[in-house]
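A single protein chain has been omitted from the complex, and every remaining protein chain is retained in its original position.
All chains are identified by letter, namely A, B and C, in their written order; residue positions are counted from 1 within each chain.
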Amino acid sequence: MKATDRRRQIAVIGSSEPDPELMKLAVEIGGYIAEIGAVLICGGLGGIMEAAASGAKEQGGLTIGILPDYNKETANPFIDVAISTGLGHARNVIVAASGDIVIALPGSHGTRSEISIALKLHKPVIGVKAWADIQGVRQIDNLEELRKVMVPYL
Amino acid sequence: MKATDRRRQIAVIGSSEPDPELMKLAVEIGGYIAEIGAVLICGGLGGIMEAAASGAKEQGGLTIGILPDYNKETANPFIDVAISTGLGHARNVIVAASGDIVIALPGSHGTRSEISIALKLHKPVIGVKAWADIQGVRQIDNLEELRKVMVPYL
Amino acid sequence: MKATDRRRQIAVIGSSEPDPELMKLAVEIGGYIAEIGAVLICGGLGGIMEAAASGAKEQGGLTIGILPDYNKETANPFIDVAISTGLGHARNVIVAASGDIVIALPGSHGTRSEISIALKLHKPVIGVKAWADIQGVRQIDNLEELRKVMVPYL
Partner (left out) sequence: MKATDRRRQIAVIGSSEPDPELMKLAVEIGGYIAEIGAVLICGGLGGIMEAAASGAKEQGGLTIGILPDYNKETANPFIDVAISTGLGHARNVIVAASGDIVIALPGSHGTRSEISIALKLHKPVIGVKAWADIQGVRQIDNLEELRKVMVPYL
């Protein structure tokens, strides 16, 4: 039997209540992830997670939402596969661990915890819009810059 | 933007070292899951998990492996999306919770823990080959019987 | 600096809504755990967990409650140290894993998941009152029998 060709997995993290400009950028980033044939991993809820998933779906991508509770109805409408963890904030670890690369849009404590775990696991972390000036996070401001920093990983 | 049409998710659980006859049945069950357009959720490792995933891939299905550790290379070759949890045995809870329905082939303590959690979460649990005679588990012996008990859930 | 003398840890699991006779036995078992100088580990909530903790406290023991949510106010009044996990049912894995020995009074799916994980981790599991006739569980009916089966572990 032929093995499946496992696609790259990219986690997108960020605020559940971002400003509109960031939502637009998250949609573009989600679209880009679909375009390069990668699977979008996210926390499955609203804000950046929903914007990125909608962008990915618009380009025919595959979207995975790693939910903090047991109820799949909490997933945003652009999630193809809902992973119900029931783990609360500990689901953040799974989001970070399941991405081969983590793209961090501005967020708050939850997003910071995901960045920390991703760095701990030696994942490439790309920070968007001068957020998270933690050592080891590569900074970008827009989709063009994302395309450039992604080159070594494609 | 148009919402995605989230597909049914079916978890297949069972031994990582089953006998050959069960492997054959697991392949058939995986194929059936793909055939009805559902997503296969499993623990991502060998034995029943691998057999079911290979059957699903053979029929063009989508397979999700919820791994106990952080290393995606532990996933069997038929897993499309590897969810790296690093949670050890606690990843069993996620396998059970992420299936809308749980199909339990013979296994041991790990499989039993998944059945227990699935029942706790009020999931339909289908037991294969007179295994797991726990109250609330519907018993079947072959693919034909599986097709029949699945009718109300399609 | 002198190392601490880490005491044996015994997990007591069982229904959150047991019948009165079992509550009485759980109090006795909790008292016995304190008496032999062991630490009581439990899920921290009501029923068997509360009865065992109250029995342990009556004898001056130490009680640890591993809670499914983040709110310590959910702990029963006989818990000395509340471990807030926020992990939902996955906290069951921690209860089983933190006991050097697991004593299982009658319960339902949650308790069964704990027994399964304890057996998976090769812990001695003692089943009370002909419950959980799973291979590998040693059966007892009362405190006297518990005292006897505990001898090799003291």
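Going forward, a residue touches a chain if its C-beta (ideal position, glycine included) is under 8 Å from a C-beta of that chain, and two chains touch if they have at least 3 such contacts.
Just so you know, these numbers come straight off a predicted model, no measurement behind them.
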Where the missing chain makes contact, among the chains that are shown: A, B, C
Which of A:L25, A:V39 or A:L119 contacts the chain that the document leaves out: A:L119
Of C:P18, C:G86 or C:P124, the residue in touch with the unshown chain: C:G86
Residue of C:S15, C:T63 or C:S116 in touch with the missing chain, whole complex considered: C:T63
On chain A, residues whose C-beta touches the chain left out of the figure: 87-90, 92-94, 97, 108-110, 112-113, 116-117, 119-121, 134
On chain B, residues whose C-beta touches the chain left out of the figure: 69-70, 85-90
Touch list for chain C against the chain that is not drawn: 1-4, 6-7, 9, 39, 54, 57-58, 62-64, 66, 70, 72, 75, 77-87, 93-94, 97-98, 100, 121
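We take it that only the chains that are shown with their structure count from here on.
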Interface sides of chain A and chain C: same vs different residues, half threshold: same
Cα-superposition angle relating the copies chain C and chain B, to nearest 5°: 180
Two chains joined by the most C-beta pairs in contact, as defined above: A-B
Rounded Å distance, chain B centre to chain C centre (Cα mean): 31
Centre distance in Å when chain A and chain C are each reduced to the mean of their C-alpha atoms: 40
Chain B: positions in contact with at least two other chains: 87, 93-94, 97, 121
